[in-house]
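Below you will find the structure I want to go over with you.
Every protein chain but one is kept in place in this view of the complex.
Labels A, B and C are assigned to the chains in the order they are written; within every chain, residues are numbered from 1.
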Amino acid sequence: MKFSLLVLSSPYSRQASESALRFAKSCIDNGHTLYRIFFYQDGVQNASQLQTPAQDELNLHKEWQSLAENHDLDLVVCIAAALKRGVLNKEEADRYDQAAFNTDAPFELSGLGQLLDAQLQSDRLITFA
Amino acid sequence: MTLHLIQRSPFTHQALSNCLKTLMPEDSILLMEDGVYSIQHPLLQDILTPAAQAKPTSIYALIDDVNARGLEAFNHTPILNISMAEFVEQCAQHKHVISWY
Amino acid sequence: MKKKILVLMRQAPYGSSLARDGLDYILTSAAYDQDITILFLGDGVWQLLKQQNGKSIYAKTHSASLEVLPMYDIESLYVLSDDLEDRQLSLNDLIPGVEIIEKDEFHQIMNTQDSVIGF
Partner (left out) sequence: MLLAGIDMNTSNLQLDKHGFLKNLDDWSEEVACAIAQQEGLTLTPAHFEILFMLREFYKQYEVSPANRPFVKAVKLAFGEEKGNSIYLMSLFPESPAKLAAKIAGLPKPANCF
């Protein structure tokens, strides 16, 4: 079965990102397909590569990154939600004359149409808030 | 036929109470994150009484969230503890999945 | 691909961004020609209150933006009668175009949907 996940909360503030990560791993282990993981609202903070948790805490950015690299996952961050919260990749930082950027592949900044597409293309869209 | 994911404590949020307002006969409820505290809330206990409905709603609790919070001893049938893998399968088996937060 | 999508709007406006972000999702989906039905549930009914003015709190006026929905061909806006009663509200307090339904009518609507998403 084809799943997509919607992550709405900031990592380290709520449990949603960890739950989504565990759900994603379990999906893969059970032989399901993950069509897309879409980050919206404060969930966009998952894409920040500047997360620097203590050594004994989970680094969610790295977890998503390695999961994406090992399983060819589509990680899409809502561009409007990300820009206003200061989550930018190099291309957007250049476009808006910002001095720095903090996200990169495999996270991709794109529009809300990608959330709709995930909903249309997947059998189930599961929200983690 | 919907699987309702309760993701907030019913003692501070309306997630469970709003969910129950729209619950249909074939639906199931899954308690996760702080939603597992629903185990101790009268709203949930009320719908578990045999007289409450002709066909009782299936209620699941994500076991990792239950155990993490020290609720293991409080959980009792008919609330069924399930694993993350079983959670995924429940999502697959229900037509819709709605998160309440 | 055109689907029947039910959107649950469950949060009050202004205090959190969910109402606004939910509306953005609705407008995007409608722009891509989806068949959208909206249920304002629980505190979501506060989104529909007339005479909002967000200006003084640096916010867009949510009710004004909701009134754009008919321009996007979204005509199915529902609230549950219990939710209005709990909040001592009547249809007169709300922006035009909203319909009050009971739980069993909601179940009929729910049964016809291809997909459900909640904000």
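Quick notes
The criterion applied here is as follows: a contact is a pair of C-beta atoms (placed from the backbone, for glycine too) under 8 Å apart; a residue touches a chain by one contact, two chains touch by 3 or more.
These figures come from a predicted structure and were not determined experimentally.
The chain not displayed here makes contact, within the full complex, with A, C. Of the options A:L60, A:L112 or A:I126, the residue whose C-beta touches the omitted chain is A:L112. One of C:T28, C:Q47 or C:S115 touches the chain omitted from the figure, and that residue is C:T28. For subunit C, the residues touching the absent chain in the complete assembly are 24, 27-28, 30-31, 33, 60-61, 64-65, 67-68, 71-73. Touch with the hidden chain on the side of subunit A covers residues 79-80, 95-96, 110-113.
Convention: only the chains that are shown with their structure count from here on.
Subunit A and subunit B have CA centres that are 26 Å apart. The multi-chain contact residues of subunit B, meaning those touching 2 or more other chains, are 98-99. Multi-chain contact residues of subunit A (touching two or more other chains) are listed as 125, 127.
If you check the complex, the residues on subunit B that touch subunit A are 5, 7, 32-34, 64, 84-85, 87-89, 91-92, 97-99, 101.
Contacts from subunit A toward subunit B in the complex involve residues 1, 3, 8, 14-16, 19, 22-23, 26-27, 29-30, 32, 123-129. Listing the residues of subunit C that touch subunit A in their complex gives 1, 3, 5, 17-18, 21, 24-25, 28-29, 32, 34, 115, 117-118.
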